[in-house]
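Only a single protein chain was left out; the remaining protein chains are all shown in position.
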Amino acid sequence: MKTIPLEAYFAVSMILFGLGMLGMIVRRNLVTVLMSLELSLNAVNIAFVGADAYMGLVEGQIFALFIIALAASEAAVGLGIIISIFRYRQVESTDEITDMRG
Amino acid sequence: MPWAKGEDFGDLKQRFKNLNIVELDTETSLHIDKENLIPLLEAVKEKGFKLFLDHSVVDLKDVFEKDKDYRAVAKANLLAFPEDKLSRYQAFYILYNVEERKRVIVKTRTDGKLPTIEKLWFAGKWAEREAYDMFGIEYEGHENLARAFMWETYPYYPLRKDFPLEGFPEQDLPSLNDVILGDKLEGTMNYNPKHTIVPTLEDLEITEKRRLKKKAQIVLNWGPLHPGTHGTMWFLFDLEGERIVQTDVILGQLHRGVEKLAEHEQYNQFLVYTDRMDYLSALCSNQAWVVAVERLLGIHQLVPEKAKYIRTMMSELQRINSHLLWLGTYALDLGALTIFLYAFKEREKIMDILEGITGARLTISYPRVGGVRMDLPEGALEVIKAFIDRFPRELGDWERILSRNRIWLRRNKGVGHISREDAYFYGLTGPVIRGSGIAYDIRKVEPYDAYPEVEFDIPVGEVGDCYDRYLVRVEEMKQSIGIIRQCVEKLEKMPKDAPFMMESPDKKIKITLDGLGLKVPAGDIYSSGENPRGELGFYIMSVGAFKPYRVKIRPPSYYNLSIYPHLMKDRVIADAVTVLASIDPVVGETDR
Amino acid sequence: MESVIAGLIIAVIKILVILGVVLGVGAYLTLVERKVAAHIQRRPGPMVVGWHGLLQPLADGLKLMTKEDLFPRYGNRVLYNLALIMALVPATLVFAVIPFGPEFELFGYKIKPILTDVNVGLLLVFGLGSLAVYAIALAGWASNSKYPLIGSMRKAGIIVSYEVAITFAVMGPLILAGTLSTYNIVEAQIEQKLWYVWLQPVAFVVFMFSLLAETGRVPFDIQEAEAELVTGFTVEYGGMKFGLFPLVEWYVEVLSLSAIAVVLFLGGWSPINIPFIGFIDPLFFLGPLSPFVWFILKVTALFLFILWLHWTLPRYRIDQITEIAWKVMLPLALFNLVFTAIIAPVVWR
Amino acid sequence: MIKWVIFLSFSLWAIISGVGVVLFSNPVYVILWLLSALISIAGIFFVAGAELVGALQLLIYAVAIAVFYVLVLTAVPWEKALKKDTHFRTSGILSLPVVLLLYVEMALVFILGIAASPEGKFREAIKKLGNTEVIGSVLFSKYFFAFEVVSLVLLVGMIGAVIIGRKEKQTYENDTP
Partner (left out) sequence: MVKKVFEKPLSWIERILFIDFIKGLSVTIRHAFSKTITTHYPYEKLTPPKRFRGFFGHKVINGTEPQPGFNEWTERMKIEVIPGKSRCVVCYLCKKACPVPQLFEIDGKKVESGKKVVGVFNMNLMLCTFCGFCVDACPVDCLFQSDIHETASYTRKDAILDLETLERVGKDWQRRRDNEPDRIWIDDRQRERLWYENDVRLPEVKK
């Protein structure tokens, strides 16, 4: 049993990141855009952790933890904004919000 | 007799020209014309008559049609402006002065329109809805004149005298056997398949739609069949998250037209229907009715002492019984599942006692006009004594689980707070008003049966929240134990063959056990009894026949429930059960 | 290669044993609960099917199986059924990291009575345990009905709040043991001759409260509060589907979390512990079986205690529950954590 | 060998779930696919030997963060949203070249990066002490400042979310039936 090559991690990471990007571009719905963003963040995490495993480091894992933490705050703020938009504007798609006045 | 005297209203006599003050043996009433009604009610309220008791209407159609009845009624001075034969309805408002302990009836005449009193008493709003539902009286300025019990598209006004007891044969309703087995039933089983129309789903939808304006996103249908509503009440909560923005109540799921039936039953026979009003405290309702009829007959002093004590003792047992069910379901609603069965254990003992003495567990029908149905059986007093000796200990056990439990305190304290003014405004009675600190108890105010001779305290709360109501009811159970103990002591001293039915000394009034041929002279009375849920009042109008002309029942639960939407404003659903259970309505009584 | 196959076989046997025991015991705990409740309420409980109702769970199961499967008209059928699976799987998966006893030898193989002794076992427990939120939220949403929606919202709110409190509460014992592996935590307690409940009473109380909250036991059973919401998020479920939710919530989860409580605070399979004296084993005559018996006894005792609470106390209101979580339990757990983190390195090691 | 099988199956699972996230139109299904992707990524972390990150991925990502999405989704009335087409079709196709470009760029960076990678200096320590402990010691010494900054950001995010999501209490006039 040998260790898994770094390229494998990177390949998975790349595919998921691309899917996340695609989702962010294609999605009309605000919440699903945020979800695609989460997917991209996770892809980055895979790259970090894979590199660590290959190279025997821990820095990548630490950064993965930071990313998780930041994703949490991003989700909280993003969903908060979405809820307030829903409440005041009753819209559900990104192109219906054209100004920043809330 | 807690009726106001004529001299109390001397100054009003000068203000209102048409005012006519009538003092009868059974009541004091103020007769006023429709135009001056609201100013008079305002003036009376300012004089201290702050507590609203009841309001309804009497349809005088039959009185005017039958000359004999009209003469009897006019002679007894029951009508406001008896010479006015065009106005078909007589409205009455029963008010109470809590400080001076006086009651008064305001009577007025109308041909179908009345000014609303919803600004003076909120309870009047509900009473007016009921009168609108039953008589079709239009109330000018009423905010929500929707039908109280019947559905919105119902074309009739059932309590009018031209609505027959059997209804109108309009719609086919096959009996269940016809549908399932194809049986053609004969003889006594052959029901009339034609009925007055019944509501369809569309009718119910219209009823639901015709309500106060929707205020929030989610409308939660709470009821008609829901374990938290203690019966078949239908609440509509407008919810914002879990917060209740507005509450609407749709009653009438158990409406059986008891008041209409009363007009077609003899005085004694109506006893059976009082069982089925507040079915948890049937005996107290029986007693209130029997006492009302006895007072109307003027024989309440002649009832033998033994019967009085038996009635008092039994109705106090029934009060404990009812409060036990309340305690059990209240605890169940708040999640303490075990108290429910503990309470039912003790309740079962009371049931055993009641069953042994009266022969029934729920629909008791034990008192009779002039006494009780049967003497106490052998061993009854011993069993009751054994029960009341042990009961305080059990009550203490439950209090140990609940009263000082932090969860119980958090769920109850500060929830459903009723101020004193609100209590008057919404016409509350019973433990609900006593929880707000007002010592209003019919057993002290207008004592009946053996209550003047026994000693007991009126428990009152201070704040008026659910916790106070809980403590008041628990304390009431302890006081009832005291009353029962005194009654048992008294009954033990009485000889075994003491009479339990009244024997009239002068044969003028013939009273038998079955009440056949009980003719009551013309007159009217408002008499009430203290039910476990509040003041159960009967307004009886007699034209001197075997059957009452009009019986208006003042259901305590109905008016106690009227404060519920007010209390539920800005609370969460979990408080809905707490507040509802602490008000403790019984649907058999709210709907009648 | 042979050792790999042996390991696989042992793992499969462990899985089967744990699954069988958990689900079977879970079903029979319904009978235990009914009996306990009945006797607290002065009733005998089920008495008809079998001796003292011993076959009652089977009869109930049969009844639930043969019932009609109802489905709300505008619900979402996929999610409606998925919610069930999502409730059942994580709850049983938690048992993978519960050590039932010490390592022992059988036919020359060393067997640890734990499915996987992961380094981060405890984190897994809480991660998996709180996956139940999805089941509940989806069940409420997929039923397309208001009562289930309110019930599932309540429950999800509780789980999110108490997940935080429970995670901070277990930090104390973790610091004392110095490991995240459940097996090692028990060994550390045995080594140090002290149950952590003596050192971490505050953490224990917080843990017990969170346990009750997460499993929806009284005083936190508001997600189903039959007086308010009929049965909460299971209103629209019928038959065995209705039966599985309480089975998972009230029995399997309670069992797994009380096993975790035993592992963390009550010394796992160790016998009775008295501070400054050590372990006393009144069951020494059972020999190598005694640790397993002790473990089972402790879990049973905790379970019975939870039942006892359930049938005594009233229930809180939803806002009060979250208030307690954030205003009482979380500060307590945090304080306990900080206190332990400061004191433990100085005094303990 | 077994490791490869497990890794491949987890990756495949993750990619399928990612496709699901992009393609499904019902937001509730999307969140479920995202959840599945998160769990499979946690599996990849376990394969890579990063147990702590894997467990935290499960505990924080899969449970805490995704739950917010579920709660928001179930609380918001979606009947209107579901009726609409939830994808920008044309812009999606137009964006494909950009995504491809991104792929090429990333691949380049990765390949160049691998060539210039440092050798593992913690390998021995990880073997001896275990992953968690090493991460802890590095996190709280070398990256302490970053840790503090992240916690501050979290706090700010929390407060911000509370303030944004707060709602002014509406008052209604007092009318009852």
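As written, the chain order gives the labels A, B, C and D, with residue 1 at the start of each chain.
The definition used in the following text is that a residue touches a chain if its C-beta (ideal position, glycine included) is under 8 Å from a C-beta of that chain, and two chains touch if they have at least 3 such contacts.
These numbers come from a predicted model, not from an experiment.
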Fill in: Chains shown that the absent chain touches, full complex
B, C
Item to complete: Kindly state which of the options B:17, B:209 or B:404 is in contact with the chain not pictured.
Response: B:404
Worksheet entry | Sole residue of B:235, B:326 or B:342 that reaches the chain not shown, by the stated touch rule | B:342
Worksheet, complete the sentence: Touch with the missing chain holds, among B:43, B:458 or B:545, for B:458
Response to the item:
The listed residue (B:44, B:251, B:343 or B:357) that touches the chain absent from the view is B:357
Practice prompt. With the missing chain put back, which residues of chain C would touch it? List them for me.
Written response: 36, 38-44, 47, 308-309, 311-313
Worksheet item: Residues of chain B in contact with the chain that isn't shown?
Response: 175-177, 181, 183, 185, 187-189, 265, 268-273, 275-276, 338, 342, 345, 348-349, 352-353, 355-360, 363, 365, 373-374, 377-380, 382-383, 386-387, 389-390, 397-398, 400-406, 409, 439, 444, 457-462, 467-468, 471-472, 474-475, 479, 513-516
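Definition applied: only the chains that are shown with their structure count from here on.
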Worksheet entry | Gap in Å, rounded to a whole number, between the CA centres of chain D and chain B | 63
Response to the item:
Between chain B and chain C, the Cα-mean centres are separated in Å by 50
Worksheet, complete the sentence: Rounded to the nearest Å, the gap separating the Cα centres of chain A and chain D is 5
Worksheet entry | Of all residues in chain A, the ones touching two or more other chains | none
Item to complete: Return the residues of chain B touching two or more other chains; collapse runs of consecutive numbers into ranges.
Response: none
Worksheet item: Contact residues on chain B for chain C in the complex?
Response: 218, 220-221, 226-228, 242, 331-338, 341-342, 345, 401-402, 405, 407-408, 410-411, 572-577
Worksheet item: Mind pulling up the chain D residues that touch chain A in the complex?
Response: 1-4, 7, 11, 14-15, 18-19, 21-22, 27, 30-31, 34, 37-38, 41, 44-45, 47-50, 52-53, 56-57, 60-61, 64-65, 68-69, 72-73, 76, 78, 80-81, 84-89, 91-92, 95-96, 98-99, 102-103, 106-107, 110, 114, 117-123, 126, 131, 134-135, 138-139, 143, 146-147, 150-151, 153-154, 156-158, 160-165, 167
Worksheet entry | Residues of chain D touching chain C in the complex | 28, 32, 35, 51-52, 54-56, 58-59, 62-64, 66-67, 70-71, 73-75, 130-132
